[in-house]
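Here's a structure for you.
The complex appears here minus one protein chain, its other protein chains still in place.
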Amino acid sequence: MSISEVSGTEILGADDVSRAITRISHEIVERNPDLSPVVIVGMQTGGVWIAQRLRDTVNRIAESIEVPLGAVDISMYRDDFSLRPVVLSAPTDIPLDLTGRTVVLVDDVLFTGRTVRAALEALNDHGRPRAVQLAVMVDRGHRELPIRPDYVGKNIPTHFTDEVSVGPDGVFVTAVVQ
Amino acid sequence: MSESIVIRGATVVNPDAITLADVLIIDGVIAAVGGSLQADLELDGTGCYLSSGFVDLHTHLREPGKEEAETIESGSRAAALGGYTAVVAMPNTDPAQDNVETVRFVREQGIAAGLCEVVPSGCITIGRLGKQLVPYARLVEEGVTLFTDDGTGVQDAQLMQRALMLGKLLGITMAQHCEVASLTTGAVMHDGECCSSMGVPGWPSIAEEQMVRRDIDLVRVTGAKMHFLHLSTAGSVDLVRAAKAEGLPITAEVTPHHLALQDELLRGFDPVFKVNPPLRTAADIDALKLGIADGTIDAVATDHAPHAGHTKEQPLDAAPPGMLGLETALGVLNTAVTVSPQQIASLMSWAPARIAEVSQRHGRPIAVGEPANIAVWDTSTVWTVSRDHLSSKSRNTPFHGMDLRGRVRHTIFNGELVVRDGKALK
Partner (left out) sequence: MKHLLSSHDLSVDEIVGILDVADHMAEINTRSLPKVPALRGKTIASVFFEDSTRTRLSFETAAKRLSADVMTFMASSSSLNKGESLRDTIETLSAMGVDAMVIRHKSSGVPLTMTQWTDAVVINAGDGWHQHPTQGLLDAYTVTREFGTKDSLSGRSIAIVGDIKHSRVARSNIDIFRRLGAHVVVVAPPALLPKNIESWGVEVRNTIDDVVGEVDALYMLRMQLERMDSSIVPKLTEYCALYSLTPERAARMGSGAILMHPGPINRGVELIVDPTDVPGSRILKQVTNGVNVRMAVLFTLLGSGATTVLQQGGES
């Protein structure tokens, strides 16, 4: 299911991605006047780099506070084991108890919502957050669960079979002929 | 008067010649050997060899005692299908063949089956326990000439020496299963590289060779006749070769499976490949073949050892050793070893008939006036062994799925056609 780098239509360029990260960072700060309980957690692996840049930007904007960063691996929480091979990336790294914290969960693409569901379950094993907010670079639609992002880089209408690739270089959509 | 039979177009195998001829059988006797003979029943022998019927020195018929694995009747049928007109029934029955009643029972069950001659052997020691000698003379009166504790070797050297002294006196043959028990405790397979990596107790070659060596010494001091059962190692072949060169009255057999199969086959832990003595290495197989080529090995004997299905569905170490052999012996020998038709007849009929002392009736020349115990077989038909299509009551053949070259077409026992075109007639 990997996407060749040359193919695909560019939807966002590298600058667009950077601008989206900056904008979302401001939205996080606006929405959370008290940043002290906020933790930014990226989903392994596609959400991790975005989470890191969001954290850096938020810290720059807020100046006086250091928002902690975490990573969550959801492979042990998926509900579709028998449907496709599990890709193990890197272990979960959550440096603190999440009880009472506000978690900003970060992923690259929001699609069916199933990985977010799994991530919510995974977060619960690290304490009981006061709230969880969801940030994604791309919302491509086709939700199968009642899940809605709080921060979106860009909404992109897609076919169910399209492949969407997100990186610091930009966002690409490839039509896959079945 | 029974119907006359003619076998047409086969190549007749005799010790002195191989000739294309028809063979006519009337009233249990060969009535004519020559061209264009007529009879009530005509059998096709084209492309086949015709020899005296095979004689198996080593058959476990399991009756009495383990009728779920084999009966004398089912084993006799398997024998007839393998071209055998006589089989020596091993004495490890329950009760063991250490008494007149059991020996008579076995012989009579064989006669009742009427598919081949069942020749009972006797035990060397009471109950094959290795403690006390059997009263041989009473069994000799019953016609027993071969004595063995097969399944185990006689461990006590003094007891064995005394058995041989009596053997010399009575003119009988002691047949040894060569295995020094203290070296094979719990043994599962050949003690080699394969065994070592599989983590199972090994059966070392020296456990066989130690007893072969001891018994050769005992034969030298007693002068009695000794037959070595199922030799499996290169060292054993060398010992027997030297003993024969000395002129000692020793004979030896190998099994088809020891000529064809290696210990590597046990890697899958399948008990169907477990046998005693165990499958050995390629070097041992080569030595056994050399022993056949130079006459050190006199006979090929099956060690046909049926086991009921559930007994082989056990862990390798718990499953009993033994393999079926009667129906596949010719094909395995002919496939595994380069042998001439005369060698086949010698290894499977003439020599074993002499060793079992049944050569008044079996292993005789194909000539006018001789008893009609005959096997018609080829060395060219390729067939695939299927455990589901064997006539034995058990299915533990290690050759399942293997292609063999050479098959028995007809078997005539005492002038009666018992196997025709590879099918048993009763």
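Some observations on this one:
Order of writing sets the chain letters: A and B. Residues in each chain are counted from 1.
FYI, a contact is a pair of C-beta atoms (placed from the backbone, for glycine too) under 8 Å apart; a residue touches a chain by one contact, two chains touch by 3 or more.
As the structure is a computational prediction, the values presented were derived from the model and not from experiment.
Touch with the chain that is not drawn comes from one residue among B:139, B:175 or B:195, which is B:195. Interface note for the absent chain: among A:18, A:52 or A:75, the touching residue is A:75. Annotation: of A:18, A:92 or A:174, A:92 touches the absent chain (contact as defined above).
Residues of subunit B in touch with the missing chain: 191-193, 195-200, 202, 268-270, 310-319.
Against the chain not shown here, subunit A presents residues 1-3, 43-46, 73-78, 81-89, 91-93, 97, 115, 121-122, 125-126, 165.
We adopt the following convention: only the chains that are shown with their structure count from here on.
In terms of their C-alpha centroids, the spacing between subunit A and subunit B amounts to 77 Å.
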